[in-house]
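Please see the structure below; I have some questions.
Removed: one protein chain of the complex. Kept in place: all other protein chains.
On to subunit A.
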Amino acid sequence: MGIRFILCFNKQGVVRLVRWFATDDSSTEPQEEISQIYRLISSRDHKHQCNFFELSETTKLVYKRYAGLYFVMGIDITDEEPIYLSHIHLFVEVLDAFFGNVCELDIVFNFYKAYMVMDEMFLGGEIQEVSKDVLLERLSTTDRLE
């Protein structure tokens, strides 16, 4: 159940965010798995092909491209796909509002803040908060504590 991993990489396959919630028992190295996922996703037609596909016997991928960045979620094979697309969209919307018109460089240089956003939204691979207002309020408070 739930999200197994969240990935964010750009069109060249350079990883910007990576987060594993469930460790797979498969023997493939995480790094290898990421580059495999990148190859699969980047070869897909991003206008016409659907945003889901099965990666393995345990994992399905849900992904979406925003400008030059791919946001990818690996979810359990038994989960339904469309709602996770909304998860991704919400995550990107919150990033956008939090950084103020987010771009790739914001995430590169402030990756730890992007992780902060992720941790406010997801806990152990499950969504915990869905209101943008609540999330942003909370994030700006903790951000100021620095």
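The criterion applied here is as follows: a contact is a pair of C-beta atoms (placed from the backbone, for glycine too) under 8 Å apart; a residue touches a chain by one contact, two chains touch by 3 or more; residues count from 1.
To be clear about the criterion, contacts and distances are computed from a predicted model.
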item: The complex's invisible chain, by UniProt name, from "LANO_0H15082g1_1", "AP-1 complex subunit gamma", "MMS19 nucleotide excision repair protein" or "MIP18 family-like domain-containing protein"; value: "AP-1 complex subunit gamma"
item: Contact partner of the left-out chain, one of A:Ala67, A:Cys103 or A:Val134; value: A:Val134
item: Where the missing chain touches subunit A, by residue; value: 1, 15-21, 23, 30-31, 34, 45-53, 80-83, 85-87, 89-90, 108-109, 111-112, 115-116, 119, 123-134, 138, 141-142, 145-146
